[in-house]
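A single protein chain has been removed from this complex, and every other one stays in its place.
The chains carry the letters A and B, assigned in the order they are written, with residues numbered from 1 in each.
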Amino acid sequence: MFNAIVRADTLQATLDSVGVLVDECKIHFDDAGLEIRAVDPANVGMVDLTLDTDAFESFEVDEGLIGVDLVRLQDIAGMASGDQLVHLELDEETRKLHISIDGLEYTLGLLDPESIREEPDLPEDLDLPANIVIEGRDIDRAVKAADMVSDHIELGLDDSEDVFYVAAEGDTDDVHLELDNDDLIDLVSGPASSLFSLEYLKNMNKAIPKDTEVTMELGEEFPVKLHFDIAEGEGAVTYMLAPRIQSN
Amino acid sequence: MFNAIVRADTLQATLDSVGVLVDECKIHFDDAGLEIRAVDPANVGMVDLTLDTDAFESFEVDEGLIGVDLVRLQDIAGMASGDQLVHLELDEETRKLHISIDGLEYTLGLLDPESIREEPDLPEDLDLPANIVIEGRDIDRAVKAADMVSDHIELGLDDSEDVFYVAAEGDTDDVHLELDNDDLIDLVSGPASSLFSLEYLKNMNKAIPKDTEVTMELGEEFPVKLHFDIAEGEGAVTYMLAPRIQSN
Partner (left out) sequence: MFNAIVRADTLQATLDSVGVLVDECKIHFDDAGLEIRAVDPANVGMVDLTLDTDAFESFEVDEGLIGVDLVRLQDIAGMASGDQLVHLELDEETRKLHISIDGLEYTLGLLDPESIREEPDLPEDLDLPANIVIEGRDIDRAVKAADMVSDHIELGLDDSEDVFYVAAEGDTDDVHLELDNDDLIDLVSGPASSLFSLEYLKNMNKAIPKDTEVTMELGEEFPVKLHFDIAEGEGAVTYMLAPRIQSN
């Protein structure tokens, strides 16, 4: 059984956070809420999203799993205004999802979960010694500036390990952003410097609210992890992005 | 003689209501006001629009007829802000229309009315037993949702004849909207169920204000008629849309 009612803006934030990486995904649910894990086709960017039962107006489920066309589901959720309620109910027999928005009923054909790319396990035990807490709007600025000069972006802590930096190098132009303890919400020192594909970080950035605190875990030529809350703290998103080999 | 002054928003609503179906039209005028009737090239959608003299700030005309390029006239009207006055004056000799907006004068070459597709007569005596009055925004929601799954849309009353429904069936997904007496402004019962091309209804929907009451007349595999007011009740639009043969 899956029978839940959720605000449209909560549903939209949930779907958008995953939709920036993949077009289809599996949604797991049990009495704790729902979880979505997904990895992009190139195995470079991963997402792990949880949404607690408290994020729902009503949540009656047995443990289960559905496969969905995210693009389609985003379109449907997009028909509702932010504070409207969306009622989601799984028809076990037909394997269709009934979605009601103020009298409008949409019957969504589900995907066979077997047909969807296998879910990743986001490693918990990565050695990511540096840890910063940064505003979403600063990530946005850094990503947009870097995008003007390069396809890659370097994230790290400087040698003194008390300043977080973002750097991008183009053929003629460079971009550099430094944020110290005063600019950041928090900074835990450690050696960190890694190069990433800007394309992925741009997509992740689209789903990160500008006024959100984002925790960033970094290491030396290691993946970066980005954590932030959605649904007023009742949901959590973790992105992990694999590093690129630094050529210099 | 045709010499009239009208608010830009009234002129825009008038032209937009016809422009969603055709690019050129004949405009008839006499001492009661003006009237436009038009049918799309495929003879599927028709419009009959009247605008009373009271919709004008000033209206001095002898009975007559002009042919206009609607797209061009919409562009000109679009240069004015809503509450600006537009002065329209026909030069009988040159057969050009002088359009003045706050000192700006546009001279519009008219079309030979003979060159414009013949005007339809919207049948008055159709057997359309069901009759509902619905808000423009509900038509908008139904049309946009149906558009996500199909090229067709079914409009009718359910078997009990006290619920108006909209339905669209796609390959994997369906859309259904039910509105009863509480959701509608009015409902007159009668057997009704017809399938329509969504393309036409989408175009008509563009011209229907969201906060307007729309009267919809329906029958069994019969055309639908949509009536709504423009120009604060001084103008009236009727759309008629021919049904498609239901395949099931």
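In the analysis below, a contact is a pair of C-beta atoms (placed from the backbone, for glycine too) under 8 Å apart; a residue touches a chain by one contact, two chains touch by 3 or more.
Treat the numbers as computed from the prediction; the structure is a model and nothing was measured.
**Student:** One chain is left out of this view; which of B:Gly82, B:Gly109, B:Pro123 or B:Gly233 touches it in the full complex?
**Tutor:** Going through B:Gly82, B:Gly109, B:Pro123 or B:Gly233 one by one, B:Gly109 is the residue touching the chain not shown.
**Student:** Using the definition of touch stated at the top, determine which of B:Ile36, B:Leu49 or B:Ile76 touches the missing chain.
**Tutor:** Of the listed residues, the one touching the omitted chain is B:Ile76.
**Student:** If I consider the whole complex, including the chain that's not displayed, which of A:Leu97, A:Ala142, A:Leu157 or A:Met240 touches that chain?
**Tutor:** Counting the whole complex, the residue in contact with the absent chain is A:Ala142.
**Student:** Pick out which of A:Asp31, A:Asp62, A:Glu118 or A:Asp173 touches the chain that's been left out of the picture.
**Tutor:** A:Asp173
**Student:** Where does subunit A touch the missing chain, residue by residue?
**Tutor:** That gives, for subunit A, the contact residues 141-142, 144-145, 148, 171-179, 183.
**Student:** What does the interface between subunit B and the hidden chain look like in terms of residue numbers?
**Tutor:** 72, 75-76, 79, 103-109
Assume only the chains that are shown with their structure count from here on.
**Student:** Taking the mean of the CA coordinates per chain, how far is subunit A from subunit B in Å?
**Tutor:** 45
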